[in-house]
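Only a single protein chain was left out; the remaining protein chains are all shown in position.
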Amino acid sequence: MAKMNMIQALNSAMDICMNRDPNVLVMGQDVGYFGGVFRCTAGLYQKYGAHRALDMPIAEGGIVATAIGMGVNGLRPVVEIQFADYIYPAVDQIVSELARLRHRSGGEFFAPVTIRAPCGGGIRGGQTHSQSPEAIFTHACGLKTVMPSNPYDAKGLLIAAIEDDDPVIFFEPKRIYNGPFDGDHLKPATGWASHPLGEVPEGYYTLELGKASIVKAGNAVTVISYGNMVHVAEAAIKASGLDAELIDLRTLLPLDTDCIEKSVQKTGRCVVIHEATRTSGFGAEIVSQIQEACFWHLKAPIGRVTGWDTPYPHAFEWEYFPSQARIIEALQRTLECE
Amino acid sequence: MAKMNMIQALNSAMDICMNRDPNVLVMGQDVGYFGGVFRCTAGLYQKYGAHRALDMPIAEGGIVATAIGMGVNGLRPVVEIQFADYIYPAVDQIVSELARLRHRSGGEFFAPVTIRAPCGGGIRGGQTHSQSPEAIFTHACGLKTVMPSNPYDAKGLLIAAIEDDDPVIFFEPKRIYNGPFDGDHLKPATGWASHPLGEVPEGYYTLELGKASIVKAGNAVTVISYGNMVHVAEAAIKASGLDAELIDLRTLLPLDTDCIEKSVQKTGRCVVIHEATRTSGFGAEIVSQIQEACFWHLKAPIGRVTGWDTPYPHAFEWEYFPSQARIIEALQRTLECE
Amino acid sequence: MMSSANKTIYQSKLFVPTASSRPETTPDFSHLKIPSPLASKRPQVLVDAADVTDLAYGLVRVLDDDHQAKGAWQPDLSPDKLRVGLRHMMHVRAYDRRMFNMQRQGKLSFYMKCTGEEAIAVAQGMALEDGDMLFPSYRQQGLLFVRKRPVVDMMCHCISNAKDNIKGRQMPVFYSWKEGNFFSLSGNLATQYSQAVGWAMASAYKGEKHIAVSWVGDGTTAAADVYHALVFASTYKAPVILNVVNNQWAISTPQTFANTGTTFAARSIGFSIVGIRVDGNDFLAVYAATQWAAERARKGGGATFIELYTYRTEGHSTSDNPDSYRGKNEAAYWPLGDPIERLKQHLICIDQWSEEQHLAQEKELKAAILADWKEAISHGSFAEGPHWPVETMFDDVFKDMPAHLRKQRDQVGA
Partner (left out) sequence: MMSSANKTIYQSKLFVPTASSRPETTPDFSHLKIPSPLASKRPQVLVDAADVTDLAYGLVRVLDDDHQAKGAWQPDLSPDKLRVGLRHMMHVRAYDRRMFNMQRQGKLSFYMKCTGEEAIAVAQGMALEDGDMLFPSYRQQGLLFVRKRPVVDMMCHCISNAKDNIKGRQMPVFYSWKEGNFFSLSGNLATQYSQAVGWAMASAYKGEKHIAVSWVGDGTTAAADVYHALVFASTYKAPVILNVVNNQWAISTPQTFANTGTTFAARSIGFSIVGIRVDGNDFLAVYAATQWAAERARKGGGATFIELYTYRTEGHSTSDNPDSYRGKNEAAYWPLGDPIERLKQHLICIDQWSEEQHLAQEKELKAAILADWKEAISHGSFAEGPHWPVETMFDDVFKDMPAHLRKQRDQVGA
């Protein structure tokens, strides 16, 4: 085992896949010589050459399109979109093509492309370096959507994603690349070294896509989240002293409904948390499924704590970012219902 | 008053706006000389000239981008995307630019663009001529999203959309362009002439965006839908003889929560219906809001009847399309809960 | 210029392109310069793009007005091969005719012909190797004939029956045929163009010799994916042939809304990609240019951009009536003729074909197509089936069906 931050864990995942399979290559803007603006592909160019750690022109639609063509020709491209906010120019290729190719061709063709994209705010990136557009991809059938919350999961899930024959959209909350972040930006930053999930095997392992993890067991209320917000939720639960069960979805689609339902049937209460804008965010889907499957167990309306329905502001980042305080408030509201 | 089908009503709306305001122009593929593949802009080129009914190159992203530039320069462009399925190449311009321009510029700039797009299936169009991508646009804050279900609403809402200083995404269910459709494809088609909402004033009028309409009052269960599915729901309610209240949302964003909540608080039961794929569809948002606002009134889980999470198939269109039977089944399931 | 109640009246200075003809005008193509087959030089395949920009403004032709093969681009094609080409083109036309008629009779939901453009897919298909990967648009059905896709299978796809290899998933003509290296068609225009470049990059990456070939229409050249294809193909010198089938129309929109005032072939100049403009109705010229481009790609010269200058003789699709937006019979004014007629006349001219043989072959193909149709519908019709079992709609969304889809499938009552 080694201490790794998320960047190192993701890097290790790609390194291992490239080493095992010459069909794996990484591609995207600045991912080659430079190793990526967040350094996730650092060293891969030097180790595997310019042909396998491919710098690419600034055209996300072209990057994803060529990755699809490569996938059809037997490769396993791992695409980096420099910021999730810049995935939109590729939406047509992702939604109309990548997601549907296997189905529309009756199973004849498929493209096992993994698309990595740093997402989320809290880095003073303003409206175009802070977004969490995961909901869109869960609406387009044919894509798996993943968002890890820690180095251990990130590596195991990324290897699984790369090896998966279905396309995977892999969002990486950039605020926690270097350390867990509990939402309190005034506290000194801590690295992953002191976090148990910063212990990462150096070798190959995978985590099954579609399986949530229970971060903390509890009986009073179920808290469902993913990515960065898992840490904020964990801190909020701790601070509040409430007996909450915290679920880290890890994969949004396919969704681990068993895990969710079992928990909510036990607690009868639930709060769903994400950083993305509220309206039609993925939280809405989670809430809908829970109220359908667990209706008779529910003792209170399911709460949502989310980003506001505004662009991510530069000056009011911490008023936008779902805070521990907002989570605690939602938990208490849920628990007050009788 | 005149008898109009939806195409005529939409055409009349554009004609009236062009006549009143030289800043209004229509633009898109085949919308000029030919009048649009669905004929919605028929005659406008002949009446207003090639400069105001602008044929455009096949680049949806370019069309929306130029419309934004025109909007910034004082015009009110009405864009036609030939099929909603082809809106994806414009998603970056819509989501990153059109939706956010006013906010990101501190209110300095805005572009009052209306984007019309025929949506929905039931015309044997297969996976790329049948989609209903409305949910995506409701997730991107800064856009209004509209989907009318009849000629009267279509005209009043389209004039309101064109005159609105915010960008509006205006989806037109193409299956009901020529007549209401209750989901039974074996029945002979009926036109709008015999439908009360096929009576349309020839002159100017608007319907406020953000207001739902109650198609049919009832007490036992609330049925919420929009677009084509309103007619299927209406027929299903009639066929089942249930005392359902049917709400036609008309505008998805801003959502008429007052209307919805009042109804669900009365009935205690609700079924939400849309044709789009289920997961992360707009139904999820509606369900989430209702369970939050009306939790203590709910006597049964809120049901969703939607398209399946598959691409729209060519051969199994009627197994995909949410049928009266599926709606009735959902209504009964909801009503059985005690 | 436009009337308005009480607002400013604008004096628009905006330039708006015009059409070659509209119903109220008489078609006139007399301004087109049709050079002689002797006018184009045929450079070495590994030439620098900058040195052959004239190819983008000329028109590569082989068949002259007397049906003789002339000039530098004459391909090395035996009479046998030419007859095979003629037969494929006639086969395609016979197929299109029947399918169109069957659509009119309600047996298909939709259909698209390639009438007048048959030389393109057929000659290009013949000039390629079987291992080359095809990323077509919807008017290259000829490729399937060249690659020997059974006609019955094509028909079964078009009627979404139980023998449709893509399981009833797509509208007619959106073929897919993996075995034949024919990529699944998309309804979204142009998306396959940049994918083809990725396929070609992978081929180069793997050190293989196969190339990718893709097609878009004149109207579709405006799409972003076409730009991506050009930028990426050039940046990585991908072994790919990028074709533009300029059939003058994009539904009702004339090519003037896409050609930006010059030839389509010229668009490649700014990307250091060789652009060649070819008489798309001249089977020999199309074959020769494709062969040249394929050799260039295989030798590491990178991409070639070919504009195939042709004419869409009929409507856009079964949903279209061209008389409502273009001059009556505009096709008759088209100066480059009909590709089948031209190859037929050439073969007759070199004593390798006759009117009688032609008529007999026409009859034979028509009968064959009829027999194929009968066999196809014996496997099921669109309206009546048998189709694939309904629950297969949930297959192939993912490789393995996740729980939520199994649940939905069960609700369909499978």
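By written order: A, B and C. Residues from 1 in each chain.
As a convention for this text, a residue touches a chain if its C-beta (ideal position, glycine included) is under 8 Å from a C-beta of that chain, and two chains touch if they have at least 3 such contacts.
All of these numbers come straight from a predicted model, not from anything done at the bench.
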**Complete:** Answer for the absent chain's shown contacts is A, B, C
**Message:** For a quick check of understanding: of B:Ile7, B:Met70 or B:Val146, which residue touches the chain that isn't displayed?
**Reply:** B:Met70
**Interface with the unshown chain - residue positions in subunit A** = 18-23, 29-30, 32-34, 37, 48-52, 54-59, 61-62, 85-86, 88-89, 124-129, 278-279, 308-311, 313-316, 319-320, 326
**Residues in subunit B touching the chain absent from view** = 25, 51, 56-57, 59, 61-62, 65-75, 89, 92-93, 96-97, 101-110, 141-142, 144, 164-166, 210, 253-255, 257
**Message:** Applying the definition given at the start, please give the residues of subunit C touching the unseen chain.
**Reply:** 10-17, 49-50, 56, 201, 204-207, 222, 224, 226-228, 230-231, 234-238, 257-258, 260-262, 266-273, 275, 300, 302
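Keep in mind that, in the parts below, only the chains that are shown with their structure count from here on.
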**Item:** Furthest chain, CA centroid comparison against subunit A
**Value:** C
**Asked** Per the centroid of Cα atoms for each chain, what is the distance between subunit A and subunit C, given in Å?
**Response** 41
**Request:** Could you give the separation in Å between the centres of subunit B and subunit C, each centre being the mean of its C-alpha atoms?
**Result:** 35
**Fill in**
Touching two or more other chains in subunit A are residues 61, 89, 92, 96, 103-104, 141-142, 253
**Prompt:** In subunit C, which residues are in touch with two or more of the other chains?
**Reply:** 164, 167, 169-170, 174, 186-188, 224, 397, 404
